[in-house]
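Here the complex is missing one protein chain, while the rest keep their positions.
== subunit A ==
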């Protein structure tokens, strides 16, 4: 116990002390701000207890951008260490911690919440609904994610970060390989936020299936909605696997079981299989919604209907199913045998087919259209070549015997960054620029945005193209240093320069947001891009209840159809009498219950059983309290709707 207390605060590294100081200053700053401006009540009523999907979306967005910053700083630290051979900037241990947290944060605490931000902000508006199917659960999901991420991030100042790689293969992640609390932070941070992810998957599946505006058939749904549907189906099947896997790992570590340790009759290969049964579908979970975003944007800014709608839907559904049959390609080199390797090589190549088809459909949406180069469109156009090359290197990796040469090399690193940045990040950023006016009522500045776009993009290629070459030169991932003898130095230097360019791109974006809050072009119409789907039929930002009247949908591209083909009828719909709107009440329980989960996770991380039990008891009490709550909903009276609509500038 004494030794544990000694290791409680991470000591000995000036970088960490710097972080300690800045964390304390930031926290103090926030506390003083809230107290001085008497904002505590506002924070509680408007944000901490909200069940409004739009506000939850914004909280997801802010968290994910913060996590992008942290994961990005991790990346830059790694690139600084690797810029030159034999650098002593980071010690091996510190480097190992940083690449572990970089990967975990970027996938689970950056990509996932960024994606959920867009789900939350867009989906109810796009299908003409007033909230998600389970608003309380939605708030629960966010706070579970938030406290899970908090727990994970705490590890670098308290207890020490995990250092066994972002997927933590045993035996390295077992007690013998990683004795400290770092690995427990990893397990509990992911477990707690993972419950939230699973709940979000269920929530949006039900929302899309049950809450669509009257008349909207499945095959009339916008493609972003389809992509979210396919992503949610994948979440529902994949995340339980992750939860079980990490639970078993914890059983190994906490109770001394041998599920994944060969020495006691277990098998680490079992873990590797299980984690990738979640891990591979996971990359499709994050990329499918990006495909949906591109589809919306390409169609809007080509002023043309999306090409091959059915083909698009079909290919996304194939991807979400086929995504379950490719996991072994992450360990072709584990000696599963020629039969198994051949099977998974071919399924992996096959998944490239529907993905490729989507690219052709986007191209032919633009073909004979009229393309305007707005910011969302720029990111979409940058995505196509980037993802095309990333996909091609993916097919190359799928050829199992070729993979024996690429596995764990920088070729692999370059490949997955190209698909995850070029596919996922570019997609979410495109979506961010596209739906920003809908969230906040103003556009993001164009000029600064173009600077951000070009530094990001040039930076990307400068950073990752040399890494393909490094892979061919035999450089393996996760080495904290290398010598002059291999000729890797110049390529690494170039790669580091590229990483910093991308960092500058991010700084431009932060500046762009701050600048646009003051000077951004206001969106008074609610339809700044001449959009095609229902979210553009209401004003920006959307009122609390979204739609004063639920829209009546008659075709695909519902809003386009209303604007251009049946304007009179749509206006008729809108001048009907208002009726009171049924809405869910705010609740503090999601926040409190997730905080209890945090306490439980923290206790179990340090194996302080009393604290774990207390936290779990708190969770139980919150569940009980919720089940006795009867008064959970209310009606917005007609007067208030009239007032709101009038104040938003809509003529009643």
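Just so we're on the same page, contacts are C-beta pairs under 8 Å (C-beta built on N, C-alpha and C of every residue); 3 or more make two chains touch, one makes a residue touch a chain; residues count from 1.
We take it that contacts and distances are computed from a predicted model.
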{"item": "Protein name, per the UniProt record, of whichever chain is missing from view (\"Spermidine/putrescine ABC transporter substrate-binding protein\", \"Cation acetate symporter\", \"Aspartyl/glutamyl-tRNA(Asn/Gln) amidotransferase subunit C\" or \"Quinol oxidase subunit 2\")", "value": "\"Quinol oxidase subunit 2\""}
{"item": "Selected residue (touches chain absent from view) among A:171, A:279, A:376 or A:498", "value": "A:171"}
{"item": "Listed residues A:251, A:334 or A:552, member touching the removed chain", "value": "A:334"}
{"item": "Residue among A:38, A:88 or A:370 touching the omitted chain", "value": "A:370"}
{"item": "Selected residue (touches chain absent from view) among A:73, A:469, A:550 or A:611", "value": "A:469"}
{"item": "Sole contact to the chain not displayed, among A:388, A:550 or A:583", "value": "A:388"}
{"item": "Residues of subunit A (touch criterion as defined above) contacting the omitted chain", "value": "92-93, 96, 163-165, 169, 171-172, 177, 261-269, 302-309, 311, 331, 333-335, 337-339, 341-342, 345-346, 349-350, 352-353, 356-357, 359-360, 363-373, 381, 384-385, 388-389, 392-393, 395-396, 398-405, 407-409, 469, 471-474, 476-482, 486-487"}
